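Input: one structure, supplied below.
Only a part of the assembly is drawn; its chains keep their places, and the rest are absent.
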Amino acid sequence: MATLGLIEYKDASPDVRAVYDDIMATRKTDWVNNFWKAIAHDPVTLKRTWESVKQIMGPGALDPLTKELIYIAVSTAAQCPYCVASHTASARRKGMTQDQFKELMAVIGMASETNKLVTGYQVEIDEQFKNIW
Amino acid sequence: MATLGLIEYKDASPDVRAVYDDIMATRKTDWVNNFWKAIAHDPVTLKRTWESVKQIMGPGALDPLTKELIYIAVSTAAQCPYCVASHTASARRKGMTQDQFKELMAVIGMASETNKLVTGYQVEIDEQFKNIW
Amino acid sequence: MATLGLIEYKDASPDVRAVYDDIMATRKTDWVNNFWKAIAHDPVTLKRTWESVKQIMGPGALDPLTKELIYIAVSTAAQCPYCVASHTASARRKGMTQDQFKELMAVIGMASETNKLVTGYQVEIDEQFKNIW
C-alpha cells in the first residue's frame, strides 16, 4: 500500500480539494486516481505536479493522444507498472485504438532492442547527426 | 569506436550490401549510418533487425513521425545517446518541428518525474485501470 | 515467491545463523527480513553482502539516516519495489520524518526529470565541471 496512505476527498484539506476538483474538472471524471491521493500528503508537490501535468499534457504542437503514447513509452522503458496502467487507461479515454496500442508496443520493443545493440556494439555518433537544425 | 569496427559499403558482402541498398532506398538517402555498419559483422542480426525496423516504423495505425517520437522517448528514458541522436535526426527528416521536439522533451521529463514519485510513494494500481477494453 | 524459498532461522546452518544473529544484534530487532532469508541459500553471498552493508551503512562521514535516504533514492531510480519498501522502513526506524520523506521524493522526482531533459537535449558537460577538486 502507499507509503503514507491515500487521502480521500472527504478527508482532504481545502487546498488539496482544490487540486482534486481541478483534476476531475479537467478530465471530466468524478474520481481521482491513487497517484494524486498518495502524493497529497505533500500539498506543494501535489499542486506543482498537477499544474505541470496539466500544462504539459494539454493540446499544443502535439495532440493529447500522442502525448499519452509518449508517456506510456517512457513508463514502459522505465518499468513502472502503475504508470503503464494509468496512462494506458488515459490514452484509451483519449481515443487510442487497439491497433494504435499494438503498434506503440512494437515500436517500444524495437527501440529497446536497438538501444542495447548500439550500446553493446559501442557505436559512435555519426557526424551527420550532430547539426540537424 | 565500434567493438568490431564498421563495415563500409565497398567492403561489404553481397548480402550486407543488399540490406544497405534497401536502407538507402527506403530512406531515400545515399548513406548508411554507423549502427548498421557496426552490426553488419553479423549479417543475420543485420537483416532481421532492418526488416523488423522497416516493418514496424512504416505507416500503420500510427504515422511514421509519431513512431519516431516514441522511439526518441524510449531512447531518452533508456539513456542511449546514439539512439537519441539518430532518431532525433530521423524525426527531423520526417518533419518534426522544433515546437514538437520541445513538447516531446517536456512530456518525457514529466513522465520520468511521476514514474519515480509513483515508485517512491508505493502507489497501488487503481481497480479502474484494470479492465479498460 | 522467492526463487529458492526463504531459509528460516530454525532451519539455518550455523554460519547462516551467525549472520542472522549479527543482523538482529546490529539492528536491535528480533527478526530478519526476507532479503536475507532469500539469499541465505548462498552463504558466501549472504556473508559478503551483509558485511559490506554493515560496513558501508554505519556511521562515517555521512550519518546513517542520510545513507538510508541515498539508498531509497537509488532503489526508486532503479524501480525496485522491495528495496523501496525495506529502506523506507529502515529510514523510518532511523528517525526519518514525514517531511523529510516528502522532500526526498520531490528531489528524486526532480532529478529524474532533469536527467531526461539533459539526455534528450543532448547537453555537453561544461568545462567548469571537469576539475572540481
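For clarity, chains are labelled A, B and C in written order, and residue numbers in each chain start from 1.
In the analysis below, contacts are C-beta pairs under 8 Å (C-beta built on N, C-alpha and C of every residue); 3 or more make two chains touch, one makes a residue touch a chain.
Fair warning: this is a prediction, and the values are worked out from it, not measured in the lab.
**Q** Note that 3 identical chains are shown, then give how many the whole complex contains.
**A** My count for the entire complex in this file is 6 copies.
We take it that only the chains that are shown with their structure count from here on.
**Q** Determine the chain that sits nearest the middle of the structure, using the mean of its CA atoms as its centre.
**A** So the chain sitting closest to the middle is A.
**Q** If you fit chain A onto chain B using the CA atoms, what's the rotation angle, as a multiple of 5 degrees?
**A** 180
**Q** Please state whether the interface between chain B and chain C is built from the same residues or different ones, using more than half shared residue numbers as the mark of same.
**A** Because over half of the interface numbers appear in both copies, chain C and chain B meet with the same residues.
**Q** Counting in whole Å, what is the centre-to-centre distance of chain A and chain C, each centre being its mean C-alpha position?
**A** Result: the chain centres lie 27 Å from each other.
**Q** Rounded to the nearest whole Å, what is the centre-to-centre distance of chain A and chain B, using the mean of the C-alpha atoms as each centre?
**A** The mean C-alpha positions of chain A and chain B differ by 20 Å.
**Q** Please report how many Å separate the Cα centroid of chain B from that of chain C, as a whole number.
**A** Their C-alpha centroids are separated by 34 Å.
**Q** Do you know which chain A residues sit against two or more other chains?
**A** In chain A, the residues touching two or more other chains are 3-4, 39, 45, 49, 74, 78, 80.
**Q** Please name which positions on chain C make contact with chain A in the complex.
**A** Residues 79, 88, 98, 101-102, 105-106, 109, 116 of chain C touch chain A in their complex.
**Q** Considering the complex alone, what residue numbers of chain C touch chain B?
**A** Against chain B, chain C makes touches at 72, 76-77, 79, 81, 84-85, 88, 104-105, 108-110, 112-117, 119-122.
**Q** Spell out the residues on chain A that touch chain B in their complex, using ranges where they run on.
**A** It is residues 1-4, 31, 33-35, 38-39, 45, 49, 52-53, 56-57, 60-62, 66-67, 69-71, 73-78, 80-83, 85-89, 92, 97-100, 102-104, 106-108, 110-115, 117-126, 128-130, 132-133 of chain A that touch chain B.
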